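A single protein chain has been omitted; all remaining protein chains appear in their positions.
Labels run A and B following the written order; every chain starts at residue 1.
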Amino acid sequence: MTYSATGFGSQDQNNAKVLQVENLETHFITRAGVLKAVDGVSFHIHAGETVALVGESGCGKSVTALSLLRLVPNPPGEIVGGRILLDGDDLLEMSQSEIEDVRGDRAAMIFQEPLTALNPILNVGNQLSEVILRHTKASKREARALVLDMLKRVGISDPESRLKAYPHQLSGGMRQRVMIAMALLANPALLIADEPTTALDVTIQAQILELMRDMRDQTGAAVLMITHDLGVVAEMADRVIVMYAGRIVESAPVRTLFASPAHPYTLGLMRSTPNLTTQRGELSAIPGLVPTLAALKDMEGCRFAPRCAFASQKCREHEPPLENASNDQSVRCWHWDQVLASQVAV
Amino acid sequence: MQNGEANVSATAQTSKRVSLLNRLYGLNGRILFGGALVLFIVILAIAAPLLATHDPLRVRMSDRLLPPSFDNWLGTDNNGRDVYSRIVYGARISVLVGSAVVILSTFFGTLIGLIAGYYRRMDGPMMRFMDAVMTFPSILLAIAIIAALGASAQNVIIALTVSFVPHTARVVRGKVLSVREETYVESARAIGLGDTRIILRYILPNTLAPLMVQATFILALAIIAEAGLSYIGAGTPPPTPSWGNILADGRAFLNNAWWMTTFPGIFIMISVLGLNILGDGLRDLLDPRMENNR
Partner (left out) sequence: MIEKGHQVNPMGQMPGKSGDELLRVTGLKKYFPITAGVLRRVVGQVRAVEDVTLSIRSGETLALVGESGCGKSTTGRLLLRLLEATSGDISFEGKDIRKLDRRQLREMRREMQIIFQDPFSSLHPRMTVRNLIAEPIAFHGLAKGRSEIDEQVDRLMETVGLSPANRNRYPHEFSGGQRQRIGIARGLAVRPKFIVCDEPISALDVSIQAQVLNLLSQLQRDNGLTYLFISHDLSVVRYISDRVAVMYLGSIVEMAETAKLFAAPRHPYTSALLSAIPVPDPSLERAGRVILEGDVPSPSNPPPGCAFNPRCQFAESRCRVETPKLRPIAAPDGTSTQVACHFAEKIDLKGVGPNVPAAGQ
């Protein structure tokens, strides 16, 4: 598999930035005013790399994912600024038919609930063949062979008989496998997975995560994984981007992030999630509420300040920039050094 | 925490106010226009004695089939009666029959719908019976009932109520079936509330919105049905004026007295159009899906 050299990456394939997002702004224009769901988000993903986008409901992670393929429902949503470069081509400059050619071909998406993302009146075989027929010149027979092969690769037993099955006849895990097969059919350079295992049981989740790891390693695709589950992040991601209220608040390699989170929100998320070693009474909750976008409209200062134990007057008045805490860790906090120091003390 | 809480609630408040205003504004057109037409007919009915220029029953053969003039605004009929005054009084019958049918069919339909929807065991038999009633076209059913009971305004009300109850029952039952599965109904049972209280406090309020919409359409249908029945002589017996029998009288004079059929027709149209526009507006206003559109 080869990737076109981009204006950004070197000749080295592994360093090629498959996706480069610069200052993305997606707004929702509602009667209550303009809601900045994604407010100046920049990041990139290399080939073969998995980046996790983490945050709670309303933080803008899903809107970011949808924006990448220009799938944000419009109205009310609108991408008002920024650049989205897929192998150097700006998706925001493309015509409608050009972006449609990109979707499912160079960039594919896996959704949380495959039952609603799959067409209920098309059987699996036709649904998957359609992707190939849409993007290549393959014949129906060739398409069918490719589909069959892909279904085998994603671990669907007895794929011949599954071709005739309709989505509702499959179990949740099976549907997600079909979804993944569909996404991978066209060999996309970028795979976006929006909470791909949230709707699944834990034993099925383990199957699907393993499948996704295998597929990433086989195809070398860049993967953007949207999730709220830190366990999934730890198992899947190479790098993690934490979002809060439409902004990136921290970005770091996965081990760095878990070992020494520099943003109070990241730290709070980790301390408020029970894991297999948390003792009773150790769970410390982040106080307060997840802010609504409408509540942020007139907010000055850091968006996390009202819930933050480290917040100072400066935080309430001026929003911090995203700055480097180290070579590969960037954080949007005035007091990140204190946040790191507090963990050493404990 | 307090800070954040206040913040969020405040926004919730404003956005709620804004959206309600917006929704009212957006629906202004239809609800106000439809409502105005309906109000016009209702005022006509209530104030008929004040608005009428002539006695609607007084026959004056010398004034037969006069075209609209300054004295007889909408002309006179074949018996020399003032068409305008007859239409104004006819509105009384339409509104009376219409509202009686709405009230009665809503009452019985809601009762049946609540019971059928809430108690699974009653659902089968009750709704099968309602389905059986619904298989008759309502106008035919009404004619059959009136054939048995005799033609009078009261029997028209009974006949139309019987034919509309199943429609209301079906709407209510559908709503009850969905609300019954809501977790908050289970929560009511968990704190010990009995069936009656759950039905009255938790389920009935949820059926009001679809009932209101349904009521406007039934009113429109009842007005048409009453006119239709009177037109074929199965409704309000002459000489009492009703839009239907005014039309029927004019039928023989279509060629030389167009006003006898045109004007009652226009009034029927105004009231039905008004009710349908109002009903559509209400449906959009009360549709919960609209609330999510904020």
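Basically, a residue touches a chain if its C-beta (ideal position, glycine included) is under 8 Å from a C-beta of that chain, and two chains touch if they have at least 3 such contacts.
Model, not experiment: these values are computed from the prediction.
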(message) According to the contact rule at the top, which chains on display are touched by the left-out chain?
(response) A, B
(request) Just name the one of A:187, A:272 or A:324 that touches the chain not displayed here. (result) A:272
(message) Among A:201, A:217 or A:328, which one touches the chain that has been omitted from the display?
(response) A:201
(message) One chain isn't shown here. Among A:255, A:297 or A:314, which residue touches it?
(response) A:255
(message) Touching residues of chain B against the unshown chain: what are they?
(response) 2, 5, 8-9, 12-13, 16, 124, 182-184, 186-194, 197, 201-202, 205-206
(request) Quickly run down the residues of chain A that touch the omitted chain. (result) 56-57, 171, 173-174, 201-207, 209-210, 228-235, 237, 254-255, 258-259, 268-278, 280-281, 283-287, 289-290, 292
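What we mean here is this: only the chains that are shown with their structure count from here on.
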(message) Suppose each chain is reduced to the average of its Cα coordinates; what separation in Å results between chain A and chain B?
(response) 53
